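Just one protein chain is left out here, and the rest sit where they should.
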Amino acid sequence: MKRSFERQNNQLRPVTMTRHFIKHPEGSVLVEFGDTRVICTASVEESVPSFLRGKGAGWVTAEYAMLPRATHTRSPREAAKGKQSGRTLEIQRLIGRSLRAVTDMAKLGERTIYIDCDVIQADGGTRTASITGAWVALADAVQTLLRQGRIAENPLKEAVAAVSVGIVGGEALLDLDYTEDSGAEVDMNFVMTSSGRFVEIQGTAEAEPFTIEQMDAMRSLAMEGISRLFAIQQETLQP
Amino acid sequence: MKRSFERQNNQLRPVTMTRHFIKHPEGSVLVEFGDTRVICTASVEESVPSFLRGKGAGWVTAEYAMLPRATHTRSPREAAKGKQSGRTLEIQRLIGRSLRAVTDMAKLGERTIYIDCDVIQADGGTRTASITGAWVALADAVQTLLRQGRIAENPLKEAVAAVSVGIVGGEALLDLDYTEDSGAEVDMNFVMTSSGRFVEIQGTAEAEPFTIEQMDAMRSLAMEGISRLFAIQQETLQP
Amino acid sequence: MKRSFERQNNQLRPVTMTRHFIKHPEGSVLVEFGDTRVICTASVEESVPSFLRGKGAGWVTAEYAMLPRATHTRSPREAAKGKQSGRTLEIQRLIGRSLRAVTDMAKLGERTIYIDCDVIQADGGTRTASITGAWVALADAVQTLLRQGRIAENPLKEAVAAVSVGIVGGEALLDLDYTEDSGAEVDMNFVMTSSGRFVEIQGTAEAEPFTIEQMDAMRSLAMEGISRLFAIQQETLQP
Amino acid sequence: MKRSFERQNNQLRPVTMTRHFIKHPEGSVLVEFGDTRVICTASVEESVPSFLRGKGAGWVTAEYAMLPRATHTRSPREAAKGKQSGRTLEIQRLIGRSLRAVTDMAKLGERTIYIDCDVIQADGGTRTASITGAWVALADAVQTLLRQGRIAENPLKEAVAAVSVGIVGGEALLDLDYTEDSGAEVDMNFVMTSSGRFVEIQGTAEAEPFTIEQMDAMRSLAMEGISRLFAIQQETLQP
Amino acid sequence: MKRSFERQNNQLRPVTMTRHFIKHPEGSVLVEFGDTRVICTASVEESVPSFLRGKGAGWVTAEYAMLPRATHTRSPREAAKGKQSGRTLEIQRLIGRSLRAVTDMAKLGERTIYIDCDVIQADGGTRTASITGAWVALADAVQTLLRQGRIAENPLKEAVAAVSVGIVGGEALLDLDYTEDSGAEVDMNFVMTSSGRFVEIQGTAEAEPFTIEQMDAMRSLAMEGISRLFAIQQETLQP
Partner (left out) sequence: MKRSFERQNNQLRPVTMTRHFIKHPEGSVLVEFGDTRVICTASVEESVPSFLRGKGAGWVTAEYAMLPRATHTRSPREAAKGKQSGRTLEIQRLIGRSLRAVTDMAKLGERTIYIDCDVIQADGGTRTASITGAWVALADAVQTLLRQGRIAENPLKEAVAAVSVGIVGGEALLDLDYTEDSGAEVDMNFVMTSSGRFVEIQGTAEAEPFTIEQMDAMRSLAMEGISRLFAIQQETLQP
């Protein structure tokens, strides 16, 4: 099977990030991993959830959604159904945890940054694109706060990015698109920091349990792909 | 007060429509009225709501939403709150009625076209931009059905488009942006067909009841603006 | 087609209003437009929604519902379904806006008047009967507040009333009953103040777009009908 | 303490029933127990819940609600809150069971009769007034079915009626109004059939547990009051 | 028909109560009435519902649920359906009222005791087992509060217990199991205090209305059974 964009097994799809894509938010990015396109915004509010009130620390939280026709066939709109699916909740919790892992909440002060990741077109890897783009939107929001003198020091300790890997037809592949993901035996998502450490790992045997060797092969691919994502984030943030 | 884009009272903001903005749907358009930007998609499904089953007729229905940070301050996500607001329901019902008014349901056959209007950036006039863009997405979906031989005749009887007008500081203005809309004494939305007839009229005195003369002045502005929108729709649909 | 109550095209159905229909509320009216019967109550509470707190201004808001068997066939109860329909939300927002348009919120002081319009029997025009009756209930509640010395001046700037008009079989008719409404090509609702100005206009082409001449014909009928409603409101409020 | 309507301890409030109060339903009654006023309607539908499908038997079910301002202070509307309270569910289950107890479901055939009890004014005893009035609405709906030849035999085996009793200030009282009910030590509701048997008994010690002698005293009062209600039901049903 | 556990008509099933069944709560009991098994816990929180705030009085409230497969066939989980059934709400309101009837709220002070009754295995009589076991859990929680010096006096005025009775095949039976309950003509639940007085009575004619003689027979059985339950509660609470 030929991979999309004529990629090797260890290659990412073309990745682009368009800053300031939406004009109102403190930070906003359109992130594209091949045909997967996600609008990530970072919105600052001068309040914190009740469990943090009066403690001097801030909060970062995330919400995720897909437009109904981001996918091949239309999915019912969650707002119309009246609840978010388990998959949605799982993904937005993952995005939130990933960003909090690199944020110094004391430096952020008593304010909340809401990350919204809205997938306008889906082709596999929406959660990893969301995390990778959301960090750039968060970085821009933090710059806004610094520029406005609302915070004194940058609360971002390092960068965070994410990528999917999988076993498809017995081979380990980096950054699965939708077709690969649908046929994968195993699907893993890695979230790492720019210091080369792990924040989140989620692996699922979709069709067949996997061996320790397969796990190590996927991990190597992921580490390689994520370093490329850190470079793209840095280029994007160049003035 | 100077109008945005240095407009006269009877001028529209710059209007652009980008076809095929999202790759999966049968029709999709990014419509922009100045800084208001809406993704409109048209999705075809081979079934109809139960009240139409077995009658040989089709259906067109619409859903509307705004990304949480489409606006100046972030609004809670409707999917997270677990229900759509009255405003959302009102707008999506309006979009659906407007498009059904120009569709011959017998020619569409027993299938449903779902229109999704998702506002990614809001600056006033989101419902009128949605209707105007949605008609183009619908026209593209209909072309897809014709090309695939799934329908024999074009079910679209004519075009439909919409614009807002209002009384601001005592003057009648065409196509209000957010600042104008917030300060308007009166806000009206007109939906018309390309044969020069009316499909929907909604007028609200936000601050002060209005006279019959003011209503007529707004109506004239709206008729003028909508003819310009029909021209833009036709240009957009040129191959 | 003969009209109900042997009416001419420009005649209202018999309209009656029974004050003090329910004993607990500060104001209550049973309003009847022919066979359409609505219980309107006005309830005063000494608090305001949070967005108004501490501003010295009051609020008027409305809720609307139909008993399940107000209609020809039974409709599921909204409380049992767990949500209000889009139609219900749309109507109650309209009632609220109409009444607020004639109320001076500063004179009302920091209190809320809740209007409840519950349709016990429906035969077309439930929203226009609701607005017309609700204003009388509101006027009675205001009298209660004045009599009790809780407010110093009457916050009602003028009266408000509403009527439906439509195009049925090509002819413009005033105050449609259910049979006329079901078969109407066009359905419009006008809300006006006793100074002859407009508060709300909602027109919908149910079957066929309408011309500017038809719109003007409907508007004339509505203005004529609404003046008759103002007279009935005044008679009702005679001691 | 003087009782309302200058009643003795063993007297009902004035009870009236107005048949055909609402024009659309197959049966409808406005029932009044003093100042408690309830609209009861009976609606016939030609289908049964899924657990009964194909068994040849019918079903009777009930729903109950109060208008928001039926009470001294306004209660939030259940449709707006998005759920029915435990009290509402409890009462409507009681009404349904009471009516089913006197209905021969085989004679009713595969159809459902929906009973709607909507309290427009509350002054104690809304559930017992509902049951008593609902049986008359049900009887009228059954007459409609017989007259239309949709059923061959009357499925009503006997009449059913209900009354509240209580211990107030140490004394057993029949048919408590709101003031008595609020101050009652014990509150009991009895539902009986016209053959003098019991269908439902619900007794609650609001303030103080009660003795077997008190229970017997309340039961005697209830039996006396309910026989009077059966007489009123029969008078109401006279042609 | 032979009764389970070879019982006479006036005999309870074997009743056991295991204290301290769950380690975290201030009081917890596994109560078993034959094969009906319920975990009852009592949790103390240092706050009261808003309607009681600042009045110096406490509150006792209860929640009830069944594990999905506590019954012969699996019932959908209420948390997954998104609402509690009418039956659940009715039972938990009954449990709460029963326990409040024997609690001196002033002595409890401004705190709430939450009772949770979770049925892990159901074989009839789950609500009566819940009340009987919950009182023991409540007594243990009260002991905890006394021992910790958080309250000065025992707020429990007396014990409360409950049992079901019914008419099955024309005979009055005590403490129905599931098979008996399913076939019962009449089902009654009695809640009494250890001083021999009644707190709650709920009787329902499932299949056939019942006579005053049958009611008295059931009441006698219930009184007899409940005295046995008080003895078991006391034995259980022996140190």
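Per-chain numbering from 1; labels A, B, C, D and E assigned in written order.
In this text, a contact is a pair of C-beta atoms (placed from the backbone, for glycine too) under 8 Å apart; a residue touches a chain by one contact, two chains touch by 3 or more.
Values in this document were obtained by computation on a predicted structure and should not be read as measured data.
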**Fill in**
Answer for the absent chain's shown contacts is A, E
**Request:** Specify the residue from the set A:S47, A:Q148, A:S182 or A:T204 that touches the hidden chain.
**Result:** A:T204
**Complete:** Of E:S4, E:T18, E:T71 or E:Q143, the residue that touches the missing chain is E:T71
**Request:** Pick out the residues on subunit E that sit against the missing chain.
**Result:** 22-25, 28, 35, 39, 41, 43, 45, 63, 65, 67-74, 77-80, 82-84, 88, 114, 116, 118, 120-121
**Request:** Please give every residue of subunit A in contact with the chain that is not shown.
**Result:** 83, 86-87, 89-90, 92-93, 97, 101, 188, 192-193, 195-205, 209-212, 215, 219
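Quick note on the criterion: only the chains that are shown with their structure count from here on.
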**Prompt:** Among the remaining chains, which ones contact both subunit B and subunit D?
**Reply:** C
**Asked** Along the shortest chain of touching chains, how many steps lie between subunit C and subunit D?
**Response** 1
**Prompt:** With residue numbers as the basis of comparison, which of the pairs C-D, A-B or B-C duplicates the interface of D-E in over half of its contact pairs?
**Reply:** B-C
**subunit B and subunit E: spacing of chain centres that average the CA atoms, whole Å** = 59
**Request:** Compute the distance, rounded to whole Å, between the mean C-alpha positions of subunit B and subunit C.
**Result:** 28
**Complete:** Flagged in subunit C as touching 2+ other chains are 82-83
**Fill in**
Every touching pair of chains is listed here as A-B, B-C, C-D, D-E
